[in-house]
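The following block contains the structure, expressed as structure tokens.
With one protein chain held back, the other chains of the complex are shown just where they sit.
First chain written, first letter: the chains are A and B, and each begins at residue 1.
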Amino acid sequence: MSDNLAKVSRHLSFLRARERWKPAEIVFWLALVGVYFAFPTSLVFASQILITGLFALSLDMILGYAGIVTLGHAAFFGIGAYAAGLMAAHGWHEPLSGLLVAGLVAGIAGYLSSFLLSRGGDLTRLMITLGIGLLLFEVANSATKYTGGVDGLQGVEIGKLFGVFGFDLYGKTAYVYVLIIAFLLFAFTRSMMHSPYGLALRSIRENQTRALAIGIPISACLTNIYTIAAAIAGIAGALLTQTTQFVGIDVLSFQRSADLLIMLIIGGTATLYGGFVGAAVFLLAQDRLSNLNPQYWQFFLGILLIVMTLYLRSGMLGGLSRLADLFRHWRNKERS
Amino acid sequence: MHSFLGILFDGLAYGALLFVISVGLSITLGLMGFNNLAHGVFAMAGGYLLVTLMSKAGIGFLPALPIVFCVVALGSLVLERTLYRPLYKSTPLNQVLLTVGIIFIATAGANYIWGSGQQPVVIPGWLSGQYAVLGLDLSRYRLFLMAIVAVITFALVFGLERTRFGAKIRASVDNQRTAEAMGIRVERVFQLTFALGSGLAGLGGALGVDVLGLDPNFAIKYLVYFLLVVVVGGPGSVFGTLLAALLLGVADIAGKYYVPQLGAFIIYAAMIILLLLFPHGLLGRRKAK
Partner (left out) sequence: MTAILQTRDLWKAFGGLIVTKNVNLSLAPGARHALIGPNGAGKTTLINQLTGVLSPSSGSVWLDGVDITRIPPNERVYRGLSRTFQINTLFPRLTPLEAVTNAICVRERTRLNILKRRFFRVSRCSTLIDEAYALLEQLNLAQDCLVETHTLAYGKQRLLEMALALAAKPKVLLLDEPAAGVPEGESDELFEVLNTLPKEISILLIEHDMNLVFNFANRITVLVNGEELVTGTPTEIADDPRVREVYLGKDH
């Protein structure tokens, strides 16, 4: 009997160990704090990476955890960006409430569009997400009076945070702002994915038929996660607007959705950090290579995609964890 | 050309072109379920090949067309064997990523070799200009296009319905496992169909240089249209693809003419609505696995 008890606590402790904040995670976030001190002149770029990482995290929720392939996620990023931008351009300069409204609007958009996703197979869903993204882009393109069209939304003024911290030219306030918001939303997402709800999502991704057969209301769950992911994407978009004080039409572009997908794949899905890692790798590489020659960049991306799909299925973090497994295996063999 | 009939004619010609390019994608998607987003690359290759043959090798327009068809068809087989085959059983996401990677490489390559501008094509004299038909001035080239597409459609339908190979294709689309059990070598059927479809795409791309334009961004620009036509028409259905292509062609041209401020809004809205009403396509066949 006590042997059984011992076994049970072993399983509980196995689960607990996986759910606890690992040292690597703590190092990660502390390193991000360190960036503030170590790279004071690149904080604008660093903020961009963080924002994109947050955006990629929101995609991970629906792609990595729920298994929905979408090529139109930029729609929600763009909606959030424009929502925050329009608010500021029309007189409401407080940043935090701007974030909230952006998240709300994007979330509602996500909620409504989730109903369009319940029918048809994977390809139909892909096309619908693609269509929605392209549609919104056209709308923004045409509604120049509201969105500024191709020239972008001007006159976006953001007030001081808490009335004290103004957004400076070096992006110092912006970086801290983005880092804190990103961390809070990350912690929120992390706790959700480690909860029974997250487990149910993963089971939907693994086998929808069986998930339904054990009683999970699939459409309700998918609508739910899609809404939350849209809201977070919207907040990421709003962060971009607020820190750059500008909204370009590219926030809604297909390129942004496609790039995001690539970033998440590079970093690895369903790890929660894959988005951040992928965004960092992608943006840093793009910064270097695109300046050399934009065609080289595209060519390189193409090669990378082909190599990754044929050989490296689980992205960088997946590859790293497999290396870690191999290492552990080797260590165990050495011991015995 | 301001009359409705004129726009209709233009739209149908445009749709006919989309059909020729997309029909290959429809069949292979219906047959193997492989999400080949890079199908437009074959069309693009056909266009560039035609331009090169005509300008560098001095081959005439008409003789160049069958050459384009064959070269693209063979080239596609190489691609299929090396890159596509390992991913047949893989997830849709992986297939999407692979083919997007192929698009990127093709686009960068085209940029490098031919530059980023539009490629001009010289249409033979007897095809340019217009015929006056029923009070309308109809472009000769577009009439030629529609004639060719009509021939191709007829050949396809005849081939599918009347020949043994066509029967094998239909059987494999309907139920792969049963077809294999009946002794049909589905893999071989697929390879040939893939080559045929890609060759047609190349041909369509060559025919379309004048109508659709040709620049390195062709594959990306028209990706949505090809996918749209296939998904709305229903993967695996030739008639569905034809119907969807013609509808889309007319809708796009009409939309751009009558409500230019909405741009491509109409197409995307129409696509979403159609997909919601017909999740498996207008004439789609549910694949029995």
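Rule of thumb we're sticking to: contacts are C-beta pairs under 8 Å (C-beta built on N, C-alpha and C of every residue); 3 or more make two chains touch, one makes a residue touch a chain.
Since this is a predicted model, take the numbers as computed values, not measurements.
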item: Contact list for the unshown chain, restricted to visible chains; value: A
item: Among A:His93, A:Arg119 or A:Arg202, the residue in touch with the chain that has been omitted; value: A:Arg202
item: Among A:Pro23, A:Gly91, A:Gly163 or A:Gly215, residue touching the chain not depicted; value: A:Gly215
item: Hidden partner chain, residues of subunit A it touches; value: 4, 7-8, 11-12, 14-16, 19, 191-192, 194-200, 202-203, 206-207, 209-218
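Note that only the chains that are shown with their structure count from here on.
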item: Interchain centroid distance [CA atoms averaged], subunit A/subunit B, Å; value: 34
item: Residues on subunit B engaged by subunit A in the complex (per definition of touch); value: 29, 35, 83, 86-87, 90, 92-98, 100-109, 111-112, 224, 227-228, 231, 235, 261-265, 268-269, 271-272, 275-276, 279-280
item: Touching residues on subunit A, where the partner in the complex is subunit B; value: 63, 69, 71, 116, 119-124, 126-128, 130-132, 134-135, 138-139, 141-142, 258, 261-262, 265, 295-296, 298-299, 301-306, 308-310, 313
